[in-house]
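This report refers to the structure that appears directly beneath it.
Excluded from the complex is one protein chain; the other protein chains are retained at their positions.
Each chain gets a letter, A, B and C, in the order it is written, and its residues are counted from 1.
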Amino acid sequence: MSATVFKPAFGAFAERVRSSFARQGAMRLIGAQIAEVAPGYCAIELKPRPEVSQQHGYVHAGIVSAIVDSAGGYAGFTLFPEQSSVLTVEFKLNLLAPASGDRLIAEGFVIKPGRTLAITRGEVHAEQRGKRTLVALMQQTLMVMRGKTDA
Amino acid sequence: MSATVFKPAFGAFAERVRSSFARQGAMRLIGAQIAEVAPGYCAIELKPRPEVSQQHGYVHAGIVSAIVDSAGGYAGFTLFPEQSSVLTVEFKLNLLAPASGDRLIAEGFVIKPGRTLAITRGEVHAEQRGKRTLVALMQQTLMVMRGKTDA
Amino acid sequence: MSATVFKPAFGAFAERVRSSFARQGAMRLIGAQIAEVAPGYCAIELKPRPEVSQQHGYVHAGIVSAIVDSAGGYAGFTLFPEQSSVLTVEFKLNLLAPASGDRLIAEGFVIKPGRTLAITRGEVHAEQRGKRTLVALMQQTLMVMRGKTDA
Partner (left out) sequence: MSATVFKPAFGAFAERVRSSFARQGAMRLIGAQIAEVAPGYCAIELKPRPEVSQQHGYVHAGIVSAIVDSAGGYAGFTLFPEQSSVLTVEFKLNLLAPASGDRLIAEGFVIKPGRTLAITRGEVHAEQRGKRTLVALMQQTLMVMRGKTDA
């Protein structure tokens, strides 16, 4: 799929994402951070460690889904109008490989922005000494909540 | 769908689930606890609080997915053979209502156990002063990892 | 999940479903028929035969998805307002067993009706000499298209 160039409806789209993310207690608890925000795109990173593990020591599928759900949601939010907030309607996640390494990076990409719904894809890669492995693949539906500010 | 009666392959199925859950750092971090284990069934509870919130103060969709993924995975694991562990292949989650209240309860139900794969459904309810609201609905595919112990 | 009692917004909800179904060329082509319509519920049946098969002679997963997508969509449509039509936003389907036998019956159940979106679950059973086997499980998101008549 060729990359689409998106135009945000609102100049401060990146600041809005960063300030919304900063209000997510769950992202702070698990130690996730925003790595990049661009129109129709958001990347969130997480350092694997025992506090976010499942029983075999890998990062828990639910934590992987938390960062990629946020990455997809904020990718969509970059394109939403000024007076709006974002809601995840649903997502589907395939787990492809154990999530471990030096860093996980979850990326959300807008596939189709819309007036009421937006569709995104997500990928989570694990990085280990410069090598990247795809560990999860997501497909997500978002809702544009018009007239509701995020804060 | 009528409830199916499942017979575990292994007497200590509930102890195995509880000891596996106890090794999940992520469940401890978010404050989730096992509420019930039965053949083909597992329930996990979580108290909503700011540390697990998204930007509007509700429980983060990723945290909701973490507890229902674990509930589904352990529901499946109750029926797996003695020398095996459980892996989530994929899941799909619809978010139906804001997750808040006194308690969230995530339930996993085995729909179809199998030699290699098992299919589960999940529901997350929010409880507020005795009233239950369905906040999320999941459908999940698990893999039976034979010959690999969980610990 | 306990059954919910739904109240249609519109008296002729079943006639509207039947007349919409009659306009679906695809359902006629594959030989599917409506078996039942009730508030928040729709059942569609199909006779397995070589014309709808995959390479091993079972009913093709895409044909199974066609009847359960329609069953879910029309289950939702029974509850939509008079001036509206229904659109499938997305669905997820697990295939649990080979689809064959005397009859397939696809059932759609509304889980959550809403102003803009509705969430349904679907099941497909294969019947063979009175025995029913669950062959597919679906979770679906629908959109209420207000102000657009179905015809």
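Going forward, a residue touches a chain if its C-beta (ideal position, glycine included) is under 8 Å from a C-beta of that chain, and two chains touch if they have at least 3 such contacts.
All figures in this text were calculated on a predicted structure; none of them were measured in a lab.
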Worksheet, complete the sentence: Touch list for the missing chain, restricted to displayed chains, reads A, B, C
Practice prompt. May I ask which residue of C:S20, C:S84 or C:T120 touches the chain that does not appear here?
Written response: C:S20
Practice prompt. From the listed residues C:S53, C:S100 or C:T133, report the one that touches the chain absent from this view.
Written response: C:S53
Worksheet item: Of C:L93, C:I111, C:A126 or C:V144, which one is in contact with the hidden chain?
Response: C:L93
Response to the item:
Of C:S85, C:S100 or C:T133, the residue touching the omitted chain is C:S85
Discussion item. Residue by residue, what part of chain A touches the chain that was omitted?
Written reply: 1, 92, 94, 96-97, 111-112, 119, 121, 123, 134, 137-139, 141
Response to the item:
Where chain B meets the chain that is not shown, the residues are 89-90, 92, 116-117, 141, 143
Worksheet item: In terms of residues, what is the contact footprint of the unshown chain on chain C?
Response: 20-21, 23-30, 49-56, 59-63, 65-67, 69-70, 73, 85, 87-95, 150-151
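The rule is short, and it goes like this: only the chains that are shown with their structure count from here on.
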Fill in: Distance-maximising chain from chain C - centres being C-alpha averages
A
Item to complete: Count the residue numbers both chain A and chain C use at their shared interface, divide by all numbers used there, and answer same if that is over half, different if under half.
Response: same
Item to complete: Please work out the Cα centroid separation of chain A and chain B, and write it as a whole number of Å.
Response: 23
Worksheet, complete the sentence: Rounded to the nearest Å, the gap between Cα centres of chain A and chain C is 32
Worksheet item: On chain C, where are the residues touching two or more other chains?
Response: 92, 141
